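Report on one structure; see the data block that follows.
Apart from one protein chain that is not included, each protein chain of the complex appears where it belongs.
Per-chain numbering from 1; labels A, B and C assigned in written order.
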Amino acid sequence: MERELIIMDTAETAVQVRYAETDQMGVVYHANYLVWFELGRSALLDSLGLDYVQLEKEGLVSPVIKVEASFISPARYGEEVTIKTWVQSYDGLRVTYFYEVLVADRLCVTGSTVNICVRTEDFKPVSIRRRLPHWDQVYQRIKRDQS
Amino acid sequence: MERELIIMDTAETAVQVRYAETDQMGVVYHANYLVWFELGRSALLDSLGLDYVQLEKEGLVSPVIKVEASFISPARYGEEVTIKTWVQSYDGLRVTYFYEVLVADRLCVTGSTVNICVRTEDFKPVSIRRRLPHWDQVYQRIKRDQS
Amino acid sequence: MERELIIMDTAETAVQVRYAETDQMGVVYHANYLVWFELGRSALLDSLGLDYVQLEKEGLVSPVIKVEASFISPARYGEEVTIKTWVQSYDGLRVTYFYEVLVADRLCVTGSTVNICVRTEDFKPVSIRRRLPHWDQVYQRIKRDQS
Partner (left out) sequence: MERELIIMDTAETAVQVRYAETDQMGVVYHANYLVWFELGRSALLDSLGLDYVQLEKEGLVSPVIKVEASFISPARYGEEVTIKTWVQSYDGLRVTYFYEVLVADRLCVTGSTVNICVRTEDFKPVSIRRRLPHWDQVYQRIKRDQS
């Protein structure tokens, strides 16, 4: 039961490696995994019914304030990668997303980002809990660290 | 005399090839030359005293509406490229920039872009001649096709 | 009948606009359409059973030697674009691909690229007709200019 909920709250996104994403090492250039993390994040928000485009229309944006990534095995052109994304922790202000990038069973990259919400006009942080109660409820429900 | 003026109205911009700009062919990925064209365009505007950041503050942006490029010889990581940029033609509405990308004497890429000015809010084109008389005067003076 | 063949030989590729692909104009940065052209080209090759990864294993790559694009209407984050790709002409050495990028019925960008085949080691052009007879047959069959 628990497992099912966790599975439901993990987005799985399939992406074909683009030629433009490779570098002269013959593998995906490492910064592009951060772009893929964002694809995973978008897919997760979509699957949860959270509308990021609408958020921006309300004068808010959600920048990454911290990122960590470990590059374990390189992805290559011609491969299809899967990005698994879930919410690890959330404190009303900061959302910590975790990511696993795989090619079939091979784990390529793991990582996390911390995202906040800020006003577009001056990048002042806003409380998700107070300003976006619906987003708050969803994050509270799906975060894995329930402590 | 004419030659000198033309030299003055051509921006020369030096750029080191970035690792991120290569692809698995071992050369610069072709779409990145368009980014370099833009570096050349920016350098040309700067050298002419035209302030693009100010333009955007006034609610205007200057999108590319047409691009052409010929890829003659690839640039590689470790090389320094020079981008030569000038205004070929201008009709009060559209500016046609030309570009040459070289590594030392070797011509790598030639190309052109057509840029217009539009309102940021709705992308409606504006007349450079009427809305930006100072830019108009500069373009009139430096365009190579003086017919 | 003719129409059906043409439809069969046009790849239609759906792509979600990525946040990383936007710029501060609030629209897709123009150079990224060239990356999308490549996605269209890859999808077309796949649908025709032509294996580009295998081509590279044989010591060949297929660089773009010429590109043209007209930017008609900007695509934005949150939109799904469709890339239509077909082979316009082919002469045994050069393949000219055409592209249309649409958001629903709205035509955003049209363009073309000319691609050749070269040896990876020294970028010397090779004749597709002689070196890759299977590719040659497919291109002969599907090119729209049958003159």
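Operating definition for what follows: a contact is a pair of C-beta atoms (placed from the backbone, for glycine too) under 8 Å apart; a residue touches a chain by one contact, two chains touch by 3 or more.
On a predicted model such as this, the values are computed, not experimentally measured, just so you know.
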item	value
Given B:Asp9, B:Asp23, B:Glu38 or B:Glu100, the one touching the chain that is not displayed	B:Glu38
Positions on subunit B contacted by the hidden chain, ascending	16, 18-20, 35, 38-39, 42, 52-53, 77-78
Residue ranges of subunit A at the interface with the undisplayed chain	24-27, 30-32, 34-35, 56, 61, 63-72, 74, 120, 123
Absent-chain interface as seen on subunit C, which is shown	19-20, 22-27, 29, 31, 77
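Just so it is clear, only the chains that are shown with their structure count from here on.
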item	value
Chain nearest the overall Cα centroid	C
Centre-of-Cα separation between subunit B and subunit A, whole angstrom	36
Per-residue multi-chain contacts in subunit A, two or more chains	19-20, 77
